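Removed: one protein chain of the complex. Kept in place: all other protein chains.
Moving on, here comes subunit A:
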Amino acid sequence: MITSSTVVNSVVEKLRAALARGQWRSGDMLPGQRELAEQLGISRPSLREAVIVLETLGLVRSMPGKGVVVLEANLSDSQSHDSAVAGASLEDVLQLRYTLEPFIVGLVAQSISSKEVGQLRLTLMDMREALEANDSEAGVNAYIEFHEELFTLTSNPIFQSVVQQTSNALKQSADVLRNSPEHLAERLEESEAMVRAIRSKNSAQASAEMRRHILRESQRMGIELNIPDDHMHN
């Protein structure tokens, strides 16, 4: 089964936007899988994955044998989730990333398929092309996409909602990222090191690379990350 996380992510965003617009009201059933997949121009497996993400975010609920129902209370929840991160400082977000992402990447390294590794490498190639073309816009987009793809691969659904949050935070800080095109080469180098570790299924190494990347990222942003000492050795 080919599951492109980029496709899944863009479907998640489309559906989220449609829900936020009120295209479907709480209690409505989403159109059937076949119809919805056709409308969105994607495969049914991708749609199913997108629905799992939305379900984890509390926006919809699958009712076996009935379809997918749109939730109300959780729609406003997800807005308050957004604001939990929107109101947070860059340092808080980096600290959150440092707490969870090394571990999540370690999990991904244990379970990733070669096809999924291939997808990650393709995104890194986009990043390299952008770097060579001096296109910082495309470079930042590829970096954010890489981050999203990586975490869509996590097998622990509890992390999905928080990953969505950090992705949103990354998008919010995209301007900061874009204003420093000279950092793109470093970001690419660090991401490549991460993917090398993931590819060789070296969980500990992948975690270490993510830790290094987030520390470097905070240095690049001029933030002194408050990391309690012996955390490094975990």
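Going forward, a residue touches a chain if its C-beta (ideal position, glycine included) is under 8 Å from a C-beta of that chain, and two chains touch if they have at least 3 such contacts; residues count from 1.
Heads up, the rule we're going with is that contacts and distances are computed from a predicted model.
Student: Looking at UniProt, which of "Putative zinc-finger domain-containing protein", "RNA polymerase sigma factor", "GntR family transcriptional regulator" or "(Fe-S)-binding protein" names the chain that isn't shown?
Tutor: "GntR family transcriptional regulator"
Student: Kindly state which of the options A:A18, A:A88, A:I144 or A:V176 is in contact with the chain not pictured.
Tutor: A:A88
Student: Among the options A:L100, A:L122 or A:I223, which residue touches the chain absent from this view?
Tutor: That would be A:L100, which touches the missing chain.
Student: Touching residues of subunit A against the unshown chain: what are they?
Tutor: 26-27, 58, 61, 63, 69-74, 76-77, 80-81, 84-85, 87-88, 92-93, 95-96, 98-100, 103, 156-159, 161-162, 165, 169, 226, 228-231, 234
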